[in-house]
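As you look at this complex, bear in mind that one protein chain is not there, while each of the others sits in place.
Naming follows writing order (A and B), and every chain is counted from residue 1.
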Amino acid sequence: MEKPGLRKSLWQIGTWLTNILATGLALLWSVPVIWALVASFRPASDALSRGDVWFSDTLTLENYLHAWSMAPFGRYYINTILVVLTILVVQLVTIVLAGFAFANYQFFGKGWIFFFVLLQMMIPTSALLAPNFSTIRTLGIFDTRLAIAIPYFGSAFGTFLMRQAFISVPRDLVDAGVIDGCSWWQLIFHVYLPPSIPSLVAFGLSSATWHWNEFLWPLIITNSDKSRPLTAGLVRFTQLGEIGAQWSLLTAATLMVAAPLFIVFLIFQRRFIQSFVHSGLK
Amino acid sequence: MNIARFREPTFIGWGNYVKLFSDPYFIQVIKNTLVYVLGTVPISIILGFLFALLVNRKVRGIGFFRLAFFHPMVLPMVSAATIWLFLFTPDYGLFNTALRFLGYTGPENWTGNPNLALLSVIIVAIWKNSGYYMVFYLAGLQNLPEDVFEAAALDGANSWQTLWKITFPMLRRTTLFITIVAFIDSFRTVDHIFVLTSGGPSRASTVLLFDLWLERFEYQNIGSSAAITVIFVIVLLAFTVTNFITSERKEA
Partner (left out) sequence: MKKKFLYQIFALLLILGLLAGACAPAKEPVQEKPAQAEPTVAEEAAPTAEAEGEQAEEPAMEPVTIQVFYPVAVDAPIAEILKGYIEDFQAEYPYITVEPVFSGGYGDVQTAIQTTIDGGGEPPALAVMLATALYDLINADYIVPLDGYIAGMEDGDAYLADFLPAFLDNSYYDDQLWSIPFQRSAVVMYYNVDKFAEAGLEPPTSWQTWAEAAQQLTTKEGDATNWGLQFPSGWPYWLFQPLAIGSGQNILEDDCTVVFDDPAVIEAVQFYIDLSAVYGAMPPGVQSVWPTATTDFASGSTAMITHSSGSLTGILDQAEFEVGVMPYPGKQEGTYASVPGGGNFYIMKGAPQEKQDAAWLFVEFLSRPEYVADYSINTGYIANRASAYDTEAMQAYTAEVPQALATRDALQYAGAELATQNLGQVRGIFHDYLQRAYNGEMSAADAMAAAQAEADTALADFCP
């Protein structure tokens, strides 16, 4: 504190080091996808080989066109977006309510109920295929987007996450809210939710990513293009067991499928803006 | 498949468990799983925390840094693993080229070498998951009350002290959450193993869920697969519940 000038320059050096470290790691982490991006513009007829794994002489869009023509991707995009949004909206309601109940109330058997919620996270998905299929059949909604979404309307993971976020809210705030006469839903909206938005966003990103990329369950529970998601198109390029890998085609299809998520992430990551670093440690 | 002809259900009590634990393969699977979990969970969490600190700033373009760390999570695992298969190619694969540049002279056949196969799937898992945990740490950081940091700054704490004495302890709940999630994830992801090594060579990279899948869909042995499922759930529960109880007790 006695030499603010020195301290300031030290701080600047620290910032620079942080920047260098961040840039280095970010590049390192991105190499696979940068390669995939480059490879997706490589003509399929140009074999990758030693000393020639990046750009070839020509750039081409043929891989994207080829991949696009292999399946009705336009319809798949719509289906995936609808399924993911449906799941997300319902989940946000259920996990907020469940997380609120576990964080705010004491009730009989709470420990056990929470235990069973956690238990649900641990059952291997392969063990759930047949029972879920059976339920969908009983409901008579086979081969619909709803059938893909319904098993995920509750989320143990999300409930757990929201409970963790809600119990971090200082008790004083909750008590103040109660004294002010907040109803339970006002408590949720005015006391619990505002500080938990980043957790909700984190959950939303993870849920969207997960359901965007799921393929086995949708493949089993739908059988026509009218209800199938993007992964039904992608799996067309990832399971070519009879032949060697078609790198350019696979990378093009992968990036095509993943691109919307990249954009969504860039939009929503703004929710993770911390201010204390600047306000607290200038 | 339910092999009606050959596997009529009969009561064999603990038979399936006894058989499993006297099978040297299963012991190897348990060992592999242990290595895999210990290899992925702590490193991914530490990296996730580090990434979160690095990108928890209000700087222009920080979104792209966040994307750089998070995007592997967004990629479908099957595609990501196939891309890595290329990176692992001996001789001209990028991973080996980079390692050689750093002075590495060891074996380059990552997925076919019994000593490296498990490591190669661990590397891919860490690459894929660290950014995922970063997101939860970012959310946790956002939840921290600012006044504590202001107070610390007034007390003259440097950023290193703030980090270890204040930030990290206050993220305890987030860390508990991430640890449990990372632990469960490390048991539940197998797609990359299918693509990269098929559990081989000679089962050197077969972990519990992969084994479960083999028993259920490849060997179609419903008895064994049920027993493995139970073991699987018990292990995860034991970890979660213990972790939970020890960590939440402090708050009571």
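Criterion: a contact is a pair of C-beta atoms (placed from the backbone, for glycine too) under 8 Å apart; a residue touches a chain by one contact, two chains touch by 3 or more.
Quick caveat: nothing in here was measured; it's all calculated off a predicted structure.
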| item | value |
| --- | --- |
| Which residue of B:Leu118, B:Leu176 or B:Leu214 touches the chain not shown here | B:Leu214 |
| Among A:Tyr64, A:Tyr152, A:Phe215 or A:Phe272, residue touching the chain not depicted | A:Phe215 |
| Contact footprint on subunit B, counting only the chain that is left out | 1-17, 82, 85-86, 89-92, 109, 111-114, 196-198, 200-203, 214, 217-224, 226-227, 229-231, 233-234, 237-238, 241-242, 245, 249 |
| Touch residues of subunit A, complete complex, unshown partner | 44-50, 52, 69-71, 111, 115, 129-134, 136-137, 142, 215-216, 219-220, 223-224, 232, 235-237, 239-247, 249 |
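Basically, only the chains that are shown with their structure count from here on.
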| item | value |
| --- | --- |
| For subunit A paired with subunit B, centre-to-centre distance based on mean C-alpha positions, whole Å | 16 |
| Of all residues in subunit A, those that touch subunit B in their complex | 1, 14, 18, 21-23, 25-27, 29-33, 35-36, 48-51, 53, 115, 118-119, 121-127, 157, 160-161, 164-165, 167-168, 170, 195-199, 201-202, 205-206, 209, 212-213, 215, 231, 234-235, 238, 245, 247, 250-251, 253-254, 257-258, 261-262, 265-266, 269-281 |
| Residue ranges of subunit B touching subunit A (in the complex, touch as defined) | 51, 54-58, 63-80, 82-87, 91-92, 94, 98, 127, 131-132, 135-136, 138-146, 149-150, 152-153, 156, 159, 162, 173-174, 176-177, 180-181, 184, 187-188, 209, 212-213, 216-217, 229, 232-233, 236-237, 240-241, 244 |
